[in-house]
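Can you keep this structure in mind? I'll have questions shortly.
As you look at this complex, bear in mind that one protein chain is not there, while each of the others sits in place.
Chains here go by letter, A and B, matching the order in which they are written, and residues are numbered from 1 within each.
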Amino acid sequence: MVEFLQFTLSGVVFGMIYAAIALSLVLIWRGTRLLNFAQGGMAMLTTYVAIEVIYHTHSYWAGFVVALVAGLVLGAASELTVIRPTAGRPELNSVIVTIGLLILIEGLAGIFFGAQYRSFPAAFSVTGLKVGGTPLGVSRFDVFTAAAVLATTLILAATFRYTSAGLRMRAAAFNATIARLSGIRVARVLTVGWALAGLLGALAGVLVSPSTFLYPNSMDAIFVLGFTAAVIGGLDSPTGAVVGGLLLGIGLNYVAGYWNSNLTSLVALGILVAVLMIRPNGLFASARMRRV
Amino acid sequence: MSAEATAASAANGHAAALAVEGLVAGYGGVTALDGVTVTAHASGITAVLGANGAGKTTLLRAVSGMVKPRRGRVLLAGHDVAGQSPERIVRAGIAHVPEGQGVIPELTVEENLRVGMMSWRGKQSARAAAMEEEYERFKPLAERRRKLASTLSGGERQMLVIARALLARPRVLLLDEPSLGLAPRVMAQVMDLVVRLSREHGLTIVLVEQNARAALAIADHGVVLNLGRVVASADAATLASDVALRHHYLGF
Partner (left out) sequence: MAIIVAVIVAFLSIKLNAFRDYQIAQIAVEVTAVAGITVLTGLSGQISLGHAAFMAIGAYTAALVLLHLNWPFYLVLVIAAAVTAVAGAVVGIAAARLHGPYLAGATLLLGIALPSLALAYPGTFGGEQGLNVIFTTPAFLGVNFPPTRWQAWVSAAVALIVLVLLANLTQSRIGRNWRAVRDNDVAAALDGINVAAARVRAFVVSAACAGLAGALLAVITGTVAPGGFTLTLSIALLTAAVIGGLGSLPGAVWGSLVIVLVPTYVTDVATSHGLSSTVGANIPIAAYGVVLILVMLVFPQGIQGGLLRLISAFLGPDQKSRIRRTAPTPYVTPSADQAPASQHEKEGSS
């Protein structure tokens, strides 16, 4: 029973990381109908930037903030330079372009930062928490991780719902034509969407790197699982991204704990295929299909 | 016509609020507009008529910036706005209500209206008042302001769409088949509304309509397109009484 609790709680933490990546993918998907395969790579790069800042300033929080800002910048820059020209072209092109971006970033990381595994500090203690002598399976840092992702998600949700900027983004995502005819600069909105996605990715990067170590390919697996979470929840649905992330995180943790930790990605594959077979648009797909 | 001359004759109220000159536009290899010249007089209703494929929708799109013209000019009170982006053209004063799509169903009525005000250039404090004005004009919308636009009926959606376009405070309003899919009684209400917008508010209206009879009934001036060219341009009464023209190009 204690084991179950531990697996569940630590699963929640992983789930929040996947949710962060899933959210960033959903954000970009809703705005541009593209899947950003470079999202993991971008998160890895911003984490490298953070570690350099931390190394030189001896301040974790300076690195944290810089990583988030770098995420905004990297996201916006990618959209402006590489993605904008693919608008209106076949899907395959943008898939290949984002893959190209991914390996370009990974190559550059290898060149400038080296290939060795680097350790990344955690904001808070990583010793397990106990309640009345029972270990919970999560640490203070884990709680911070979950809380940080949750807070960011809620802030973003509130922004979308209640601000004009958020309305612009939603209008542009639902119907770009009407948005443009109403004077919304859709191109600018897309760039902001990519920037926010970059921020989410950067957040996921600094939160997960203490456990995975940092190296050019460190975010590959996380990205893929984040993608799986996004698909499970429905690429159009931010709620779906969070729920999908949690379900996947908890579920895979049970697999790792009770069965075989090397089988998690295969189980994830099975879940992905199952969901795509039964509900190709995800669990939270709206009944009304978007016109494309 | 020079800018000064246009401005001068604008003062007379007979001038063109919107003048399209020699417009050539199309999609890919297809040329949908082949040198179209249309003049929409200020505060009047100009009907654009013709069969399917004649180029009517393309004309509106080229004016509002959704399609970039290959040649020609689009003069809004003397300034050429051809080729500018839709966002800029809206701010210049041309509002386009496209065919078939108008409301964003995933947003509430109020949010749809707020979208219409995205190009608002007036004082911020005046925005709320402007919205209230539209709610006054369209009572059913006021009753449903917090509801999703997907719950509106066809006629209510058309009202919402026009209200939103009006909130952009345009000088010229382009309407593409506003009566499409509406019951006859609702269609009459919409046509009524169009007339009031022109007479009471001085809006210049360009109306594309498949239902030529209804359009000519309210229009001041009419233009008939066929295969991307203007084949007739006259005041509405003349067009309506030209039986041969009506049979050939308009189907009645």
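Keep this in mind: contacts are C-beta pairs under 8 Å (C-beta built on N, C-alpha and C of every residue); 3 or more make two chains touch, one makes a residue touch a chain.
As the structure is a prediction and not an experimental result, all values here were calculated from the model.
Checked against the hidden chain, the listed residues A:Leu34, A:Val208 or A:Ala241 yield one contact partner: A:Leu34. Residues 33-35, 37, 82, 85-86, 88-93, 95-97, 99-111, 114-115, 175-177, 180, 186, 216-217, 220-221, 224, 227-228, 231, 260, 262-266, 268-269, 272-273, 276-277, 280, 291-292 of chain A touch the missing chain (whole complex, contact as defined above).
The rule is short, and it goes like this: only the chains that are shown with their structure count from here on.
Measuring from the averaged C-alpha position of chain A to that of chain B gives a distance of 43 Å.
Of all the residues in chain B, the ones that touch chain A in their complex are 64-66, 85-87, 90-91, 95-96, 98, 101-102, 104-107, 111, 114-116, 118-119, 150, 164, 168.
The residues of chain A lying in touch with chain B in their complex are 164, 167-168, 170-171, 174-175, 177-186, 288.
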